[in-house]
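Missing here: one protein chain of the complex. Every other protein chain is in place.
Moving on, here comes chain A:
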Amino acid sequence: MIEEAQVDIILNDLYELYGYDFTNYSRASLKRRLIRLCLLDKFAGFAEFRDRIRDDADYLKRFVEEITVTVTEMFRDPLFYKCLRTDVLPSLAAKPFIRIWHAGCSTGEEVYSMAVLLKEARLLHKSLLYATDLNPAALDKARKGIFPLAQMKQYSENYIESGGVHDFSAHYTAQYGQVKFSESLSEKMIFSIHNLVSDRSFNEFDLILCRNVLIYFDKPLQDRVLNLFDESLGQLGYLALGSKETLKFSLLKSTFKQLDKEKIWRKVG
C-alpha cells in the first residue's frame, strides 16, 4: 500500500513545501494513518496521493486534520482527575494567579473538564487556561465549547467517578442534541495554534497537561518536548501526561517527582 521509503517522500514534501515536520512522529502509527487516509479518500495509489498533497493546499488542511489523532473525552481517566482535585489544586490554591497549559488539547474536552474542576474549587476566577493544538479544525471545535448531548451520560459518569458532587448538567445548556458549556468556563480559556515540534515556550505555567500526545512522537522528539515543558514550568509546577506515558526514559526523571500512582509529576529540581 505505502512503503517505508514512500512515507519518507511524503514527510519530506510536507516539510519542504509547507513547513510541517512529521519526521519524528512514531513511525508505525504515522504509517497506519497515512494508509488509512489513502484508503478513506480513495486514492488509486501512492503517486496520486502524493500529488494531491503537493498541489492542493486545501487538501493539506484535510491531511493535517486526519493525520493527527483527535480522540479525547471529558474527565478522561477519572481517577487522574480525582488526583488533580485532591492533590494538585489544593497546592495551587495559595497562588495569586494560576496558569495552566493544555498542550495538544484537540477538541477541548479536557480543557472544559479542568475548568469545571477549577470552578468547583473556587479557583477559576484567578486562573487562565491556555489551550493549544496544531490542528485548526479541532481548535475551532474547542473554542465553541459545543459537544454532542449523547456523550453527556458517559461524561457525567466520569465526572462523578472523578469526585464530582454537584449536578454536572449545571455546567452546560442542552439544545437540539448538543450542549454548550457555560461562558463562565470558556471566558478563562485562550485558544491558539501551537506546534510542539517547531514552536517555542510562550509563558511560565503552574500546570502543564499533555495527555496522549507524546505517544505519537519518537523518543528524540519526546525528549525535546519534555524539555520545552521543563522550560515552561515554574518551580514546583506540575506536569501531567497520559495514562501510559512516562518520564522514565527522560533525562528529566531526576528533577521531577511522581505523585502517587497517577501520571502527574512535580518539578522539584
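Following the convention adopted for this analysis, a contact is a pair of C-beta atoms (placed from the backbone, for glycine too) under 8 Å apart; a residue touches a chain by one contact, two chains touch by 3 or more; residues count from 1.
What we mean here is this: contacts and distances are computed from a predicted model.
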Chain not displayed: protein name in its UniProt record ("DsbE family thiol:disulfide interchange protein", "protein-glutamate methylesterase", "hydrogenase (acceptor)" or "Spermidine/putrescine transport system permease protein"): "protein-glutamate methylesterase"
From A:S26, A:S156, A:S201 or A:N227, residue that would touch the chain that is not displayed: A:S26
Touch residues of chain A, complete complex, unshown partner: 26-29, 31-33, 69, 71, 212, 214-216, 218-219, 222, 242-246, 248-249
